[in-house]
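Removed: one protein chain of the complex. Kept in place: all other protein chains.
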Amino acid sequence: MMDVGRHPRIELFAYSEVAEVDGYVGNFKVKVRKKARYVREEDCSSCAECAEVCPVAVPDEFQMGLSSRKAIYLPFPQAVPASYIIDMEACLGTNPIACGKCEEVCEKVCIDYDMKDEIVELEVGVIVAATGMDVYDPTELDEYCYTRYDNVITSMEFERLICAGGATEGHFVRPSDHEVPQRIAFIQCVGSRNNAGDKGNAYCSNICCMNTVKDTLLLRDHYPDCECTVFYMDIRSFGKGFEDLYMRSREEGVKYIRGIPGEIREDPATKNLTLTAENTLTGEVVEEEFDLVVLSVGVIPRHDSPTIKKLLTLSTTGDGFYMEAHPKLKPVDTPTRGVYICGCAESPKDVKDSVTQASAAAARAIALLNAGEVKAEAITAAIDPAACTGCGLCAKVCPFNAIEVDKERKTAWVIGAMCMGCGNCGATCNQDAVTMGHFTDAQYYAQMDALIDETAADKIFTFACNWCSYAGADNAGISRLPYPPTARLVRTMCSARVTEDFVLYAFMKGSPIVLVSGCHFADCHYIDANRQTVKRVYRLWDKLEKLGIRPERLQLEWVSAAEGRKFAQVMHAVEELRQQVTAEEIEHTVKVLTEEWEKKLAREAKRKKKAETDESRDEVHVS
Amino acid sequence: MSPETKFTCLRCGHEYVEEYAPDDDVERACPKCRSNSVRPEKVKKKADAAEEK
Partner (left out) sequence: MSEEKTTAVATEEDLRIGVFVCDCGLNIAGTVDTAAVTEYAETLPRVVAVIRNRYTCADPGQNEIKTAIKEHNLNRVVVASCSPLMHEPTFRACVASEGLNPYLMEMANLREHCSWVHGDDKEGATQKAKDLVKSAVARAGRLEAREESSVPVAQAALVIGGGVAGIQASLDLAGAGYQVYLVEKEPSIGGIMAALDKTYPTMDCSI
């Protein structure tokens, strides 16, 4: 921590927030709000005179509220920057008549009641998001009565009670009577591994088992007479040196009972607590009294992580932690180029893993900085300003915020360096104003014309996304998993590139079956672009049904790059469906859709004509 | 809580009920044949209603 404070190339903005992020990889423009701390940090020598005279005492959040601090305070003794700060919500007032005692005693004159928030603008090439975690609040778990019973504490409160620099200066006492507890119980998985889904989280928080093992060893070291009992589901001591530590704890006489207590009862007179649990190894019911119960609480995503997610265009996994670009091969990259993640923002992890991942994120960032330049994607979208009406639909579906819209001038444009080329905008635009570089409409129609010929009835026309389903088909090949040779694949970068017109055109040309395939939701290479695929397919099913075409003839499948087996199975299943499509059916479809297509072309011609006359009128107006 | 909606699998024809809202971020598959071609009834109804109008 001190190293950060004194490093010449690290500028620290403490008590600050990222307010705005603009730009793109290599060229981010960031606005940071430096909140007023009312003490000039560069001048403060943390002499503590101010806090001594401050008349206000409030609960100290660093000590988990177990002791108090003043309204002007140092967050904790080793704080960096080593500067006091005024808690304006607690301060009696900056008016000297109200108080002003701290300002009177400050010899270095570094207290400034008039300090204002300040906005600092930065230009950076890369961003590392290490936004950390919050601790699960067990209040909602009625069975543990965390807020009702004095002697039920969380593992974070335990840290501050056992710490020499803690609320009780390391005297480990229980809250009800300030006596040293003799019988201490730990309850594991509080807020974690709950699959019922109502309270807490389904995932394992990763660190709580070892944290409790550590706590029992600390207790046995400081208070050799104390008795520790751990109630657990499984002890997960999987890391280097972890099993040794766990065994040491057992050798120290710590009792481990495999079973989670269903409830805690308090004796109102002694404030002692009785736990009842079924030992799932022996089948016996254990009922025991303790002086103190520690809830080993889990890790949750930081409450403000959605804000940063939005600022940096990140995505999250179902549990709320930031999602990596690839779970194995790009574990610290994100879908936004130039943005990296590490620490508990990515998933619950301990200090060692956080440090390891932070170094990995730094190395990835350094590689980019060191390269000095980034190649922009050559496969990008372009918007024809003449055709664009500035409706903004494209910007709404762009997963990378790469499109800017000027509603007044009725136009939109693509920021090339931010566009990743998924084609979602191209499939959304209903003015045909978007051209997808290297994957143009004309190229797709040429391919459809080539594949859907006089033998169309024997083929399954398939759109496969580059990253997953096309690669999944490759995987079927590499694994030699046979499927009928009726499949005809056309590659799209993302399934969201597939426009409704493409599908209708394929049917119009005589395809018995059209298959749209893409990545599983969690794998989408364009953050969440394939959610639009689903919406389009839903609309297409409705439309087909309305036109008297069986919606079953349009199939949708998610196939990952590793799912060669699934791809082959899908092709077998879809082939069965193809064989059920009759020649009469196809004939009817071709007829109906050809009529629809002609109507569409007529509509477009009319629109274009209107646009042209509007334009010439505009020109006259200008001249 | 999203309302319960009837889904029809367009591969095997299986019908089942699941919570569904247009913007929920859930990957769906038929519980019987695992196909992702599952169609919510709600969308269908809306289209029909629009047609009736």
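Residue numbering begins at 1 within each chain, and the chains themselves are lettered A and B in the order written.
As a convention for this text, contacts are C-beta pairs under 8 Å (C-beta built on N, C-alpha and C of every residue); 3 or more make two chains touch, one makes a residue touch a chain.
Every value quoted in this text rests on a predicted model; they were computed, and no experiment measured them.
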item: Displayed chains contacted by the hidden chain, counting the whole assembly; value: A
item: Omitted-chain contact residue, chosen from A:Tyr15, A:Trp413, A:Phe521 or A:Trp597; value: A:Tyr15
item: Selected residue (touches chain absent from view) among A:Tyr256, A:Phe463 or A:Tyr483; value: A:Tyr483
item: Residue of A:Tyr203, A:Phe400 or A:Tyr470 touching the missing chain in the full complex; value: A:Tyr470
item: Interface with the undisplayed chain - residues on chain A; value: 1, 3-4, 7, 9-18, 24-28, 30, 32, 37, 62, 64, 75-76, 78-81, 83, 85, 122-133, 135, 156, 159-160, 162-164, 166, 210-211, 213-214, 217-218, 239-242, 244-245, 304, 308, 338, 340, 342-345, 350-352, 354-355, 357-359, 361-363, 365-366, 368-376, 378-379, 416-417, 437-438, 440, 442-443, 446-447, 449-451, 459, 466, 470-471, 473-474, 476-478, 480-491, 568
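By our rule, only the chains that are shown with their structure count from here on.
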item: Chain B to chain A touching residues, read off their complex; value: 10-11, 22, 25-27, 33, 35-37, 39-40, 43-44, 46-47, 51
item: Chain B-touching residues of chain A, taken from the complex the two chains share; value: 520-522, 528, 531, 535, 538-539, 541-542, 545-546, 551-552, 554-558, 570, 573-574, 577
